[in-house]
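Removed: one protein chain of the complex. Kept in place: all other protein chains.
Coming up: subunit A.
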Amino acid sequence: MDNFLQLTFQGMALGCVYALIGLGFVMVFKSSGVFNFAHPVFVMISAYIVAALVPHGFGWGVLVALVCMAALAIVCEKIILRRLAGRSLYVVIMATLGLSVMGQAVVAMAWGVNPRGSTEGPMGRGVLRVGGVALPWTGVWIITVSLVLLAVLYLFFQRTRYGLALRAAADHHEAALAQGINMRWVQTISWGIAGVLAVAAGVFLGAFPRRVSPDMVDTALGALPALVIGGFGSLAGAVVGGMSVGLLLVLGSGYLAEYGGVHVVLPYVAMLLVLTLRPSGLFGHHEAERI
């Protein structure tokens, strides 16, 4: 039982990270119709910035990463993707893939390709003992901060006029234009929020497996099955999908250890099941093509 609780806790922590990454994808997709393949690179760059600045203070690292990523995301949107508005989907996808490759190359130039430290900072390596269960402090931090971020995001969407504008724009693009909603603002804000989410995900991903390395891009791409499971384009779906993937991975690695690395395929099996039984995902509506 203790083992199960322990694994569930770890799974939830990893699930929170996937949820944050998934939300970054969904924010951008819902506002500008772009599937941003560069998002995992944003996550990695954030982790590198924080890891590099941890010796000067964790808080400084996070602050610098937040400013850099929000700025980078907004610049990508304004300079590159806005110019591609109305071009074919493939052009836009290739542009974000190109950004991703560029980002990885820049990181390799600046920091090399070997793992560089971690982003633990004050989260530390200790454990919190609750009964017979040992909960790593990193996990406690990840779950707490993620819940706070989700709550803030929820309040932003439900209670502010910009949140309402974003939801309206995602619901019906042309009607939102006709209502005088300024789409440039909507897109800038969503990309900015995606940048902030990337920092949170980067810090947590760099603290949880305790390694900041170029592999983080692949790990972050693990959010894709989460998005499909949850229903692409749904914020709630990103959270539920992320949680499912985190739990599947960790519970799988705990209970199926004798079968080698089989847990790695579990999210993809779940994804295929969902695609077969409910193609729009658990929370998805039918996929609307943007104009």
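Quick note on the criterion: a contact is a pair of C-beta atoms (placed from the backbone, for glycine too) under 8 Å apart; a residue touches a chain by one contact, two chains touch by 3 or more; residues count from 1.
Basically, contacts and distances are computed from a predicted model.
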Margin query: According to UniProt, what is the chain that's been left out of this complex called? Choose from "Pyruvate formate-lyase-activating enzyme", "ABC transporter ATP-binding protein", "Fe-S cluster assembly ATPase SufC" or "3-isopropylmalate dehydratase small subunit".
Written below: "ABC transporter ATP-binding protein"
Check: Which one touches the absent chain: A:A176, A:V212, A:V228 or A:V245?
Finding: A:A176
Next item on the list: Over the whole complex, note the residues of subunit A touching the chain we left out.
Entry: 86, 161, 164-165, 167-168, 171-183, 285, 291
